[in-house]
Structure formats: structure tokens, C-alpha cells
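Please read through the structure below; I'll follow up with questions.
Omission of a single protein chain aside, the complex is shown with its protein chains in their original locations.
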Amino acid sequence: MSTVLETPARAAGTTHPPRPWAAVLALARFEARELRLNMSFLALAVLYMIWIVWQATRLQGDFPILQNVDRGTQMMPVLIGLAVMLNVNRAVLRSRRRDTDRHFDVLVVEPWRRTVAHALSAVPAALFTAVCVTVQFTWAALKPGAAGHGSPAELAVGPLTVLLFGVLGALFGRLFLSILAAPILLVLLFFAMVFLAPPAGNNWVNWLYPVVSETGSDPFPSDLLERPAAWHALYLVGLVLLIALLAVLVSGGRTTAVKAAVAGALALTLVGAVGQSSGTPAGSTPARERASVTPEKIRKCIEHGRSTYCAFPEWTGRTADWAAVVDRVQNLAGGRAGGERLTVDQRIDARYGLDSDTSLTPSTEPGHVTVRTDWGGNRIPEFAVAVASVLVAGDEKAGTEVCDARMVTVMWLALGGASDPMSALSDVRLDDSVSGPALVLSPTEPFNMSAEQTRIVAELLKKPRYDVAGKVKAKWTELTSPDTSMARVAELLNVSAAAASDGDACEE
Amino acid sequence: MTRALVPPVWRALPRRALAAAAAVGLLLAGIPRMQSGPPDPLVGLYALRAAALVFALGLAFLLDDPARHITAAVPARRPVRVALRVALVAPWAALCWTAALLLVPEEARPPVGALTLEAAATAVLALAAAALVVRRTQATEPGAAISTWLLATGATAFLLLPPHWTLFVTPTDPRWQSTHTHWALLLTAAATTTALATTEPRHPHTPTPH
Partner (left out) sequence: MSDLSPAPPSVPTVSAAGLTLRYGGTAALDDVSVRLGEGVTGLLGPNGAGKTTLLRVLATAVPPDKGAFTVLGHDPGTSAGRQEVRRALGYLPQAPGFHPDFSAFEFVDYVAILKELTDRTARHREVRRVLDAVALSDVRSKRIKKLSGGMRQRVALAAALVGDPGFLVLDEPTVGLDPEQRMRFRELIARAGEGRTVLLSTHQTEDVAMLCHRVIVMVRGRVRFEGTPAELTARAAGRVWSSTEREPGAWAGWRTGTGSFRNVGEPPEGAELVEPTLEDGYLLTLDGESSEVTAA
């Protein structure tokens, strides 16, 4: 062999100063690289990034509510956490499975320090998650239609979850010598998380799980969330430390400092757990009661054109979007309705908690239209329907009860000005159809549309807008009278009438 | 010759992993019975699904053979050896699954045939992955990697599959039927993959130089 050992003469003893913690960091870096290059982690990381892009561009729409977006970042990191946990676990068990323990156990870095390094190897994955979460949130916050406030504590849950799963992988690796233990425990954990937790969000047991995402149909104003988010983040930090230190303790680091740190982490976890134990109120609180029953004391009213728009403080920036819809609908209306002063009231029923899907009762005040806290997508044509029904029937309550031929006018007013009226029609209908009878959604109560009404509306929507608009304005009084028959409406609007059936939805 | 192989193959099975998976799977299936109050069909359904997943996690270790480089050279061909392993475990797996089904109270028990299809597809998927890894790489113990892969895939499918492709629906869902067509397709694909992956490689592998 021609190779030469370059240091024939060597100094006895150590040639480098002992730096035990630098070695731990170097090992953590090595293991983090192994994790990063692992196929399952890579695949899930890529999937996660695709999901972020998809949900920001497709799912979320243009009007994100930031106090919901922050909670929305919490679920996907669980998937990353899964990959991190199983890989950290495998890395911890690697030297045992491959029989290198005999060698490594006489090396300078002791097993408990190696455990610290394994726990730390999850940190880059957590940082990656933190970056993803930040991008996801910032993307939403930068949208012109964004409203509300995010909470840093809610945003911290995702990265902390990844870290928690990572240290759990290290602990399981030190507790159970089988490689099968971690996957099985993970299934048990997930099962317990999904099915054994009591359903209500106010239970303290619920808050012991890393991710507590409560979402209902209506975004709440951020001061009504009343989630113990900061306590929960503190609890997670404590739990991460506790589990990591337990893993160190199990692998032989039984120094006083470690024991003291375990006690400290336990205290931190308990403080967090107690702090969050009241949970989110399931039902009403004085603030929620006030926002639900007497919202006028909280809302701010802003005038755009003829009409007034009253929104919860976090939504005032959105009133212009509402005004655009109101103007668009009102421009198609004739008679007095075309110049009527409307009042748009933003309403919410927060008395049943974050998880609830509540319905609002239609307003009985003349000229008042309800808008909910959610906006964008189907909520826009639904609001347009409510505006049109108030213009035609006078008030929202009467509007939702319209079943006769006025329905045609309402629907045409609501949708005729939309950029794509036919798709707007399918959007407001519960079954997404454009023919046959269906329920039509509005911010308050839904109402029925018969097959014949649908057919006529669809036919009108396919005609040139100015053509129909002229006829609607000209015949406004007759078209908005409850006594006008379907056949007459069809005739007025120059649409072929069905031969036999009158076809309104009133008899249903 | 095959009969003579039975005792050594039986001894070589990762029996501890299989037994642990069986025990935990049965524990999961027993949860609905342990709960107070009337049995919840949703919990019953997902307890069985979780049990099926845990059984499959155990089966992911079925082809683990630390002595693969030695056994690869024995005259008994690979399909025979794999088939023998599967045949030795299949009755136990069937027994465990039946026990799991019976553990769930009748009022909470989802349709047995459909759930068995799901469980079989999951198990064969694990086997197919293990067989593929064994064929493609020189890994002797693919179980650990497969279990990670199986869990990650399962969780991803559960969280992210779009509504019309979802695999996890409740019996009352109108998609129950179509979903189980998908499960059946999955089972067929996995079984085919397993069969193809366990045939003797056509070209001689470059052997590990020893």
C-alpha cells in the first residue's frame, strides 16, 4: 500500500481542548442532515409547501380572517411532526440496531449527550415549519382583503408541535428498544387525540393535546375568541423541555442539573396546563353576548354613497367591498328601490362558541341587510341575494319569505350584475345546480326556488344585461308585486313561459 | 422441501413485532367496549381502522430477515420463501382481525365486509412496499422504513385527499360504495405489486462483494 500515515510522531494525550457541547451541536447538525435527506421527511415537506400554496391561492380566497388563519396553520405541522418523530426515533435506535453501541459507548460523547443531540436534531425541522407558518400567515396578511389580527402564540403551535413530536421520538427511542414502538404509539396517540377527547372545546383535557383547532362557520372577532393561546404555547414549551429532559434522564444523564431542569420543565408545563385549563368558553360570555345581542354598541358605521355600513371594528376595511355589491344590485333596481338608503349590519351569533354553526334570524327592520363575518367566494352572491330581497320585499324577513314570482326579480337583481351570472347562480344554490328546484342561501335564512323560477332566472341571466335591465326598471312595480303571476313575469321579461304549471314555490 | 422450510421460516419470523402489533391492534379495537355510555359507531369505525393500521405496521416487518444475504442463495426460490412467510402469518392475521371485529360492540360495528376490505388493502400495501424495498435495495430489514412510510401515507391520505378521492368515509356517507371500489382497486394493485416484486429477479444482481 502506498498510502502514508501523515503523523508518525504524535503527542500523547488530547490534541484538542474538550468541548462537549460543541460536539453535541455537531452531532445534532449531523442528525438533522440525516433527517433532512430522509425520503419520508422530504416528501412530506414538499407536500406541506404545496399545500400552503394551494390553500393560500385556492382554499382561502381573497378575504382571509387572520385570527382564523393563525389557527389554520396548526394542523399540517402534525404531519411534519409525524415524519420527524419516526425519523428521530430511528436515529436514536440506529446504533443499537446496527450494533455500534459497543463502539460508541466508549467514545467521548456519552449516551445522554447523544440523546440531547437527537432531540436538538428536530430543531431545524421546527424552524422549517416556523418559516412555512410565517409564509402562510404573511401571505394571507398581505392580501388586500385580509382582516383581523393573528396571534403569535397560535402561530407558535405548529413549530412547537414539530419539536414536541421530535423529542417524543427521542424519548420513545430511549424507553423502548423496538423500532416498532414509536409507530404504534403514534397511532394510539392520534386515535386518542381524535376520538377520545371530549368534543367540547372547553374541556381541560382537550387542551392537553398539542393542536386544538376550533372552527365554526363564522369567524369571530379576535377579542371574542377567548382562547388561552399564550398559556397553551407555554404549556407546549414546557412539555417539549420536559420530554427532552426525561429522555436525557432515561439515557443516563442523572446529574443534579438535569433533575433540577426536569423539575423546572414540569413546573412550566403545569403552569401552562393550569393556565389553559379553563379552555375556550363553549358558550356565551358577556363579551360574546354583547356582540351577538347588541352589536350596535360595538360596531362602527361608515357611509359609502347612499347607504350605511356597520361593521365590527376589525372589518371596517371591508365595507367598501360590501358597498360595491350593494351598488351593483341597486343599479339594476327600478322605482324607489333604486335610490333607497340601505343599512348593512354585520352580525354574528357568538353565544354558542367557536365550533358552532349558527344561523341568524332575518332582520325585520326595513332597509336593513345582514352581512356575516365571512366574505369572499359564495358569500358575495349570497349577500347580493339578501340585498336584492330587501330591495324587492322591503325587509329581510319578508325577503326570505318570498316564494312567488318576485323571486325571479330578486335573483336577477342579485346575480344579473355579477361578472359570471350563471356560475354565481350555481354558487348561491345549496346543491350547486342551475336547473330544478333548490334552496338558495343567504346570510340569514335560506329560501326556496322552484324549477320554473330557476328556468326563467337562468334564461334571463343568459340575455344581455342592458336588455333585461331596461325591462325590469320599466315594469318595476308589477315585477315587485306579490300578486303578479309567473306567467305574467315571463311575459313582461320576454321569456317563454311554461305551458302548464304556474310553478312558484309557495305551495311547497 | 417446502415443508422442511416451515420450521426455520417460522423461527425467522419477527414474531415479537407481529405479536406486539396484534396486541395493540386488539387493544384499539377494544376501546369502544371500554367506553362508558352507548357505543359510538364513529369510534367503532375508527377503532377498527386504527387496529387495521397497527396490524399492517406489524406486517411491514414480516419480510425483515437479517440473514437475507445468506437465505438469498438457498435453493428455495424467493416466491416460495415469501409465500411461506405470508402463509404462516395469514391465519393469525385473520384470527386477530376477526377478534378485533368481534371486540367492537355490534351496535357500533361498521359493515364487516367493507372494513375487512380496507384492512386487507392496508396490510397488503405494507407487504407490497416491503417486497419492493427488498427487491430494489439490499436492505435486510425494510420494516422500519416501511412503517414510517405507511404511517405518513395514511396520515396524508386521511388529512389531504380531496373529497371525491377520499378513502375514509362513514357508512352513512353516499360515497361509501364508490370509496370501497377504490379500496378494492388499491388491494388489487398492492397484491399485484407484491406478486411481481417477489418473483426471482430476472438479471442476476450484482452481488455484494464479501
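As written, the chain order gives the labels A and B, with residue 1 at the start of each chain.
Keep this in mind: a residue touches a chain if its C-beta (ideal position, glycine included) is under 8 Å from a C-beta of that chain, and two chains touch if they have at least 3 such contacts.
From a predicted model like this one, the values you see are computed outputs, not experimental measurements.
*Asks:* Can you say which of A:Arg71, A:Arg114 or A:Arg429 touches the chain missing from this structure?
*Replies:* Going through A:Arg71, A:Arg114 or A:Arg429 one by one, A:Arg114 is the residue touching the chain not shown.
*Asks:* Just checking the interface: what residues of chain A touch the absent partner chain?
*Replies:* Residues touching the hidden chain, for chain A, are 1, 3-10, 12-16, 18-20, 22-23, 25-27, 30, 94-95, 98-109, 114.
Going forward, only the chains that are shown with their structure count from here on.
*Asks:* How about chain A: which of its residues touch chain B in the complex?
*Replies:* Chain A reaches chain B through residues 40, 43-44, 47, 51, 75-76, 78-79, 82-83, 86-87, 90, 97, 178-181, 183-184, 186-188, 190-191, 194-196.
*Asks:* Residues of chain B touching chain A in their complex?
*Replies:* 16-17, 20-21, 24, 28, 31, 42-43, 46-47, 50, 53-54, 57-58, 61, 141, 143-145, 147-152, 155-156, 159-160
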